[in-house]
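Only one structure is covered here, and it is reproduced in the block below.
Removed from the display is one protein chain of the complex; every other protein chain stays in position.
== chain A ==
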Amino acid sequence: MHHHARPSFCSLRGCGSASLPGWSSLENPEPRTRARGIQLLSQVLLQCHSLLLEKEVVHLILFYENRLKDHHLVIPSVLQGLRALSLCVALPPGLAVSVLKAIFQEVHVQSLLQVDRHTVFSIITNFMQSREEELKDLGADFTFGFIQVMDGEKDPRNLLVAFHIVHDLISRDYSLGPFVEELFEVTSCYFPIDFTPPPNDPYGIQRDDLILSLRAVLASTPRFAEFLLPLLIEKVDSEILSAKLDSLQTLNACCAVYGQKELKDFLPSLWASIRREVFQTASERVEAEGLAALHSLTACLSRSVLRADAEDLLNSFLSNILQDCRHHLCEPDMKLVWPSAKLLQTAAGASARACDHITSNVLPLLLEQFHKHSQSNQRRTILEMILGFLKLQQKWSYEDKDERPLSGFKDQLCSLVFMAITDPSTQLQLVGIRTLTVLGAQPDLLSSGDLELAIGHLYRLSFLEEDSQSCRMAALEASGALASFYPGAFSSYLLPKLAKELQRGELDVTREHGPNKCSRHLLCLQALSAVSTHPSIVKETLPLLLQHLWQANKGNVVIGFNDIIAICQSLQQVAEKCHRDPDSCWYFHETALPCLFALAVQASMPEDSSVLRKVLLEDEVLAALASVISTATIHLSSELAAQSVTRIVPLFLDGNISFLPENSFPSRFQPFQDGCSRQRRLVVLLMAFVCSLPRNVEIPQLTQLMRELLELSCCPGCPFSSTAAAKCFAGLLNKHPAGQQLDEFLQLAVDTVEAGLGAGSSRSQAFTLLLWVTKALVLRYHPLSSCLTARLMGLLSDPELGPAAADGFSLLMSDCTDVLTRACHADVRIMFRQRFFTDNVPDLVQGFHAAPQDVKPNYLKGLSHVLNRLPKPVLLPELPTLLSLLLEALSCTDSVVQLSTLSCLQPLLLEAPQIMSLHIDTLVTKFLNLSSSPSMAVRIAALQCMNALTHLPTPVLLPYKPQVIRALAKPLDDKKRLVRKEAVSARGEWFLLGSPGS
């Protein structure tokens, strides 16, 4: 068509219309021929409308308007032409109105085909976009004309456009004149939308598209309110779930534009319907939408500005709600207590005024009910409701202290909370503790006396016995929360008690620590860290903890392995709480690190032989210390970290102990130089520090440090030190900027690995180094990583290192906890797993097929680890090629492979049922076989897969149903309860397959 456009356009302009090809047919007596002629012209115009001159447009419009009177067969082509002309920039004023008038007058739109009706809507839309003012001059006639055009429309494609036009009519303030109700009728007749797109619908119109665009129309103006609200109430009251939901959501949307005037007459009915849905519904969605609508209604009523003499509808509305819900609050055992509380709390959450009104009514009632009911579970329900209302107070800020609605109830609330937290019922205590926290968060509510009492209770609860673990944890959390508001009170009422408690433990050196004392010590440590939520408190708790450790070291306290670990955990938690405040962070770092390093260095002296000092060097204790050091370093600013690094690196490389307290050690500290294995173990602390530094901190003597680490990493005899050195090297490598120095480090590492793998004595150390270096490079997408991964894959066939290499893939794919994490500023690309998968899985699969039988399990295991850690959406498309291998892996006798394969297949059953259906026979057989595996974990996973199988299409499963139900009877009698539980739920699901009611 396009190549015709220009010449015909020229001829139209230059030689007069007669020479246009097909022109004669425009006047042909046969309507079909005329239609073809006009169609040709219209198509030309669609191509070239932007080039037309005003004179030509006038001419064409006159022609087309005239043709609207023609035979009905001609009309579609005429409309096409008018659509083209409606896009013309050169259209002179007045013609848009004239075209529309002609259409409204001459065309019976609803007897046209869908596509032609769509053309009419397009013409209107085009004019509304470009000629808004002219159309508005037409007044309500335009609205009326459009109503006639739209009336009776059924096609969803046209409706979407029509709804859009109505929305614009209203939002751009076209005159609706006397046609408001007609406009409402012509749109609201589609409410609620009941439309299911046909399968393979090429237009992709969803039910929600229609729902949302109709809702935008209906909720666009308060002028529809008198017609819409009765309709919404009728539909909420219907039995159809989708109609209820749509009506409630539409009501919610209306409240954004409505005011008291629109709602006034309908409030009682609206409330009755919402109340009924919340009281009696079986659907949580209806309940949620009902509550949302109530929230908007209340907010809407709260918003309206009132004349002085007008009735405040908010008050009467809320009184209605209170009247219907209040009495249910007095029956804490009954079903309607919670729906009532939810309704009241929802309304109270809508505005400060509503909150005041409801709280001032409900709070005295609930306080009274608490005392009227004596059972703990009833009191708990009541207190939990009170808590809900108190939490709402936090949404509104009150300028004036006397205005705060809670002030008057403060004393009663406090005494109630104290009753709750001294009640024997744990559940009631828990709600009491939560309520205390909420009261404490209200500014200026609690008095100093209240706080002293509260802190006394929290102290008591912090030392509760084992069986009240949940209360103790809640008390610790509450202490932390309240301490951040009232550091002074906690410092004067709680910390002295905790310090005394800690000292009591220290003085008790003579007595062997029984379980009681031991646990009190531990609880005290936890309380100290929990309360360290304010910088001023940290300045008291950290010295207490460090001094405690120091006393232990001096032998003044008998202290065991568990105590040291507990102190470290406590320190760790304090360090974590310092993160938000840079000053606290530096205070912790500067105070704790020298002390911890001093203790460790002292313990590593060859001359030292005390029991405690041995404990300090154990793997777990060093790991716990490392964790404290890392946490205290991660959040330092670069400047402060740079200060610290100039002291700690020389400590390890040169034995420079000048920054350590009490540093008169009997020997030199030279972890990298001499053969003292104790000192080498401390490299894990160095690792924790240097690997947690921000990336831009320059590390002094880096080359020397890297060489020393490499050497130590291949040192046989102490896997703890050599692994720490390898991890430390990898951690630094990962953050080092690309360039010549990095290449040198890498070359050194590769040489060290190859030398080590060649030698007999340190192969395992060299392997560990290879693994960590590979991980460091894989994480940052370094080009050398593929080489190293290939080397690792080669080791899968190694008779000695094969199994370790297979497990190594787990390390490569998982997140570390100490080094190479994002938290400690490592370079971790988000897609590294996907990339590793794409780069290496084909080789692993190929390796598996080529490998001799005895090492095949190593490949399967490696593959299992990779697949297991991969995000499932990435795995799904790869499934068809891997599935046969996974099914083979199910027959592998290694239970790690079985388990990992099952946990890989389980989500795939849920997410790719079609593909999995093809293998139903194998899956059923293998899963059932594994459900009697000797390993409990495998049995559980196999039964979970049996359960997941029920997500495949039912017709695929039904032939297996009798067999499966019989087979699953056996694990119902498994000796392990956890296995039986899975068998019960799997078998239950299989029973429901193809059965009515499922």
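We adopt the following convention: contacts are C-beta pairs under 8 Å (C-beta built on N, C-alpha and C of every residue); 3 or more make two chains touch, one makes a residue touch a chain; residues count from 1.
Going forward, contacts and distances are computed from a predicted model.
Chemist: Just by its UniProt name, which of "Serine/threonine-protein phosphatase 2A 55 kDa regulatory subunit B", "Aspartate aminotransferase", "Proteasome subunit beta" or "Cytosolic iron-sulfur assembly component 2B" is the chain not shown in this complex?
Modeler: In UniProt, the chain excluded from the picture bears the name "Cytosolic iron-sulfur assembly component 2B".
Chemist: Identify the residue among A:43, A:269 or A:903 that touches the chain left out of the display.
Modeler: Reading the full complex, the residue touching the unseen chain is A:269.
Chemist: For a quick check of understanding: of A:98, A:280, A:422 or A:637, which residue touches the chain that isn't displayed?
Modeler: In the full complex, the listed residue that touches the missing chain is A:280.
Chemist: Which one, A:73, A:257, A:336 or A:676, makes contact with the chain that was left out?
Modeler: Hidden-chain contact among the options goes to A:336.
Chemist: Looking at the full complex, which residue from A:50, A:66, A:129 or A:377 touches the chain that isn't shown here?
Modeler: Touching the chain that is not displayed is residue A:377.
Chemist: Just checking the interface: what residues of chain A touch the absent partner chain?
Modeler: 230, 233-234, 236-239, 269, 272-273, 276-277, 279-282, 328, 331, 333-336, 377, 935-936, 969, 972-973, 975-978, 980-981, 984, 987-988, 991-992, 995-998
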